[in-house]
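As you look at this complex, bear in mind that one protein chain is not there, while each of the others sits in place.
Naming follows writing order (A, B, C, D and E), and every chain is counted from residue 1.
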Amino acid sequence: MKLIIAIIRSERLNEVLEALYRAEVRGLTISPVRGHGGEVEQVETYRGTRVKVGLQDKMRLEIGVSEPFVEATVNAILESARTGEVGDGKVFVLPVESVYRIRTGERDEAAVTPQAPGAPV
Amino acid sequence: MKLIIAIIRSERLNEVLEALYRAEVRGLTISPVRGHGGEVEQVETYRGTRVKVGLQDKMRLEIGVSEPFVEATVNAILESARTGEVGDGKVFVLPVESVYRIRTGERDEAAVTPQAPGAPV
Amino acid sequence: MKLIIAIIRSERLNEVLEALYRAEVRGLTISPVRGHGGEVEQVETYRGTRVKVGLQDKMRLEIGVSEPFVEATVNAILESARTGEVGDGKVFVLPVESVYRIRTGERDEAAVTPQAPGAPV
Amino acid sequence: MILQADAGGAVPISAGDTAWLLVSTALVLLMTPALGFFYGGLVRSKNMLNTLMMSFASLGVVTVAWAAIGFSLAFAPGNAWLGGAGHAFLVGVGVEGGAWGPTPHLLYAAYQGSFAIITAALISGAVVERMRFGPYLSFIFLWSIAVYAPVARWVWGGGWLGTLGALDFAGGTVVHINAAVAAVVAALVVGSRRDYGRAALLPHNVSFVLLGTGLLWFGWFGFNGGSALAANGTAALAFVNTLLAPAATLVCWMLLDAFRERNITAVGAATGIVVGLVGITPAAGFVSPASAMALGALVAFPSYFAILHRPRTRLDDSLDVFAAHGLGGITGALLVGVFAEKAWGGKEGLLFGNPGQLWTQAVAVVASAAYSALATWLLLKLISLVTPLRRPDHEEARGLDLVQHGEEAYTRGEGAVLVQPR
Amino acid sequence: MILQADAGGAVPISAGDTAWLLVSTALVLLMTPALGFFYGGLVRSKNMLNTLMMSFASLGVVTVAWAAIGFSLAFAPGNAWLGGAGHAFLVGVGVEGGAWGPTPHLLYAAYQGSFAIITAALISGAVVERMRFGPYLSFIFLWSIAVYAPVARWVWGGGWLGTLGALDFAGGTVVHINAAVAAVVAALVVGSRRDYGRAALLPHNVSFVLLGTGLLWFGWFGFNGGSALAANGTAALAFVNTLLAPAATLVCWMLLDAFRERNITAVGAATGIVVGLVGITPAAGFVSPASAMALGALVAFPSYFAILHRPRTRLDDSLDVFAAHGLGGITGALLVGVFAEKAWGGKEGLLFGNPGQLWTQAVAVVASAAYSALATWLLLKLISLVTPLRRPDHEEARGLDLVQHGEEAYTRGEGAVLVQPR
Partner (left out) sequence: MILQADAGGAVPISAGDTAWLLVSTALVLLMTPALGFFYGGLVRSKNMLNTLMMSFASLGVVTVAWAAIGFSLAFAPGNAWLGGAGHAFLVGVGVEGGAWGPTPHLLYAAYQGSFAIITAALISGAVVERMRFGPYLSFIFLWSIAVYAPVARWVWGGGWLGTLGALDFAGGTVVHINAAVAAVVAALVVGSRRDYGRAALLPHNVSFVLLGTGLLWFGWFGFNGGSALAANGTAALAFVNTLLAPAATLVCWMLLDAFRERNITAVGAATGIVVGLVGITPAAGFVSPASAMALGALVAFPSYFAILHRPRTRLDDSLDVFAAHGLGGITGALLVGVFAEKAWGGKEGLLFGNPGQLWTQAVAVVASAAYSALATWLLLKLISLVTPLRRPDHEEARGLDLVQHGEEAYTRGEGAVLVQPR
């Protein structure tokens, strides 16, 4: 079990989702974040107040996958999220000790394997 | 030390918070997220533009707990967040190397043990 | 490789960002969260509806760093985020198995080492 | 807005009076979108569009109902209970002046229509976040014909309450009590929100509540001031009282909040303003400015305490339509009987030696409330025989915007995928 | 808004008519900010300020253009095609009444100016989220002089279309068709948004769309009602038709949505209201209330289906200016030729035995559309010779608010660091 955390450009989200879909990733969770990296800073002006905004809007993906899927998932993200410009983001792979599916209480592999709602538990 | 990450239905948040309270979990952090899983997709229409929204609003909880509390915490979440319908969410348990309480600089167990503000450090 | 997750007071964000900058941390990702800890709860009233809001606005930082930087980074956060009042937050250090820089596909150390956009890969 | 039957010869148009009635009509029409924002800010964001649409749709549905038959039932020649069908589809309604004053008949019909529109929309505050949209549309369509038009007839159209001598300058009974009683009935028939009383259901955008309040107050100057149907001293009196009374209510409400809650709330201030506006509505052209201020201060009390108490009851009148419009309207309608003065355009009230007026006012309050309750109940039961009034609980949990309108009020389009053309 | 040449003797001012024209001018001027919110709610939040500014800026740039020369070209003595420079910089425009009525000349100029302002702003809906702001400003400045003023001349300023007998009460051709055709041309010349047709580009704030709609409708009462240039029966008729027609369109649109989409959408309702308002504009003071309702219902159809279809085409008329204002305007302008009645202030239309009027209407539609298309194309090409009309794609992706205005509409200031004074 691994947890893959990816920080990507917001505007690449749809491409990444599609790529993940093709990689047979069925469950994931996303949230909007702001990131700081090597990109140039934006200057904004509000009346006399001038500010440097060093944070860019990014999208964060969190995907729990079982070992055999890790590589495919990471590759899907790397390929679909890339523009080649600074600011494309990062992917982190974290170890996970256990995963549960809340609906059924299933653990680990079973918890992240897609499963029809009415199927026997 | 473990970090428990739970993705739950937004509308179960209050029940989960109560259950965690009863399980003596005193510290946690939440954020709104959107998730994709086995749920049916929503179709939205804005004038002639028809879109499929495959993401549902969910709530993400992040709870650092010391080993003896892990099981109780996970169980509290599993029970309180369950509705039995597809989309109830997942719980991930991640290993943590160290935890610090910013206010005092305390580490690990001490950092997540509730403590009166005025108590000697 | 470690992933440092810090929950801090929103109003200390700028100080923390500065401290991290001085600690030579160049990449990080932040998101607004709400946290529950030892702080007193706020009571709000909307017409006849009175509610207790046990969650405070916090900021969450996520920073991937290579081993030699962990201590400096944690210390920078601990010092800059501290006010001494209850509610200053926590820092978690998590193990990471691998990191990728999306733009270049670089792995691990290389992925989090700042690098000029035009530099040879 | 004094009643009249159709008069004989055409009255010539006065440009000044017509200008004011044109403006007043526009102002009252603005109140319906304003109400949408007042109500919409108070609900959760997943129901924002549904709540807004409950108001905006009234501008379509009730307008059509009013032009088709409502105006005729209320104001065409007929009897003390109902007008005839003589002005159905606005037939015979031209641009000459008449018994209502030196302003075009058609404009008078539209001005009255603008009251019907907002009255229907007011009811929605009691059933937000749960009622199905289709049945709601049918309901307000029918309600404006079967409930609003008759009550308007009775009070303003030459009907029995007007003849009895009941004073209602701009709609304490016709608009506010009428809508508020209907709201309570609707809340009871439709039932509570599934999480009412268990979860904290908080306003998603208090700024919008205040935006709605500001625009409502602005529009209300046309509501009350325009009810003089001319740009004269009465219009000025009604207008100024519409400034003074809510100001007094607002001050009173802030003091109550400060002493009881230690916090002067913005939602409270908005509510107080609306309550003051409701309270002065039946009285605006009949009482002195000083009385208007007294009335404004007094009207704060019943509503303030009712609103504090209501969430502890099982009545999910979600946005407190009854506490604000019902109690405000009743208090105002009764206080007309106390403060009215002949010298300021009304008849003498209790304070000026005519206790009988208070009694007449009470009759008008009870009659309109009783009819509204009964008829609203019947209409809703009727509709519920044809189609359910609510969605299943799990859909209500997702929010009516998605489930009923297929839209979200606020979206960043994350993860939305274009569907190819059918 | 009937045309006239400058008359001889000064006409005395009527306070009532002047009051209404003052109010109407203010109402029309409010429509431009309202349009900003209508449009702004429909774009993504990263382009909100740019979209709002496209409307607000028109209040600056076009006002100056109108005062400098536009008014003169449209309404000063001249020929059937263009006015002279006699009223440039409002020289010779005083506060006496004249051929336009018993209202101050200056006020008449401002009232007409308020139409020029919103017409220019309407075009922006076709080029939002991509056009550079500087070229946009130059464009609307020039467009209001070179396109709006001549067409206004033709129809209202004593020009050839007016002489021909074309009926356009408040701007079906001059305002809506004119702007909509310009919008299509602008969308073509500027080109599609980089992600048009590929990504889901969703409205960031539908509440704002409805806020804009409410304020637009409110303002439109001055747009149509004020076009009578007096507080008289015609004003009342135009006003009431401006309530009835869009109400009918709204009901129709909701039914279409319900039957075709199974969801009554809020964006749809807002669109329907605007289409109804556009449709009744050329007809407001010429048709009976019943005809207005019929017209309102009919006008829904072409726009409804065009809006469904447009996103599948390659024409990125982003906010459907053509489907709403173009088709609405054309349908309305033609239906005037059908429903107009002498008894209600117009000339007889097709239904009343005068099929020729329909033909005259068609000529006006085609003439204004053709001129607008040609002149708009020339202007934009001219500007694009001097400076590019767009920003590079990666800047468009970041959003025009940041890239063009150096601001964000909604910010929490996270991680923003003060820059020390220069």
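We take it that a contact is a pair of C-beta atoms (placed from the backbone, for glycine too) under 8 Å apart; a residue touches a chain by one contact, two chains touch by 3 or more.
None of the values given here were measured: they were computed from a predicted structure.
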item: Contact list for the unshown chain, restricted to visible chains; value: A, B, C, D, E
item: Among D:93, D:110, D:189 or D:230, residue touching the chain not depicted; value: D:230
item: Full-complex contact with the absent chain, from D:80, D:99, D:146 or D:266; value: D:266
item: Hidden partner chain, touching residue among E:75, E:154 or E:208; value: E:208
item: Footprint left on chain A by the chain that the document does not show; value: 44-49, 51
item: Touching residues (missing chain, whole complex) on chain D; value: 14-17, 19-20, 23, 27, 44-45, 197-207, 210-211, 213-215, 217-218, 221-222, 225, 230-237, 239-240, 243-244, 246-251, 254, 258, 261-267, 269-270, 273, 289-290, 293, 312
item: Residues of chain C in contact with the chain not shown; value: 11, 14, 34, 36, 42-46, 49-55, 85
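Everything that follows uses one rule, which is that only the chains that are shown with their structure count from here on.
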item: Partner chains shared by chain C and chain E (touch criterion as defined above); value: A, B, D
item: Computed distance of Cα centres, chain E from chain D, in Å; value: 32
item: Touching two or more other chains - residues of chain A; value: 14, 17, 30-32, 34, 36, 54-55, 85, 94-95
item: Of all residues in chain E, the ones touching two or more other chains; value: 199-203, 261, 263, 265, 267, 312, 414-415, 417
item: Overall pattern in which the protein chains touch one another (line/ring/star/complete/other); value: complete
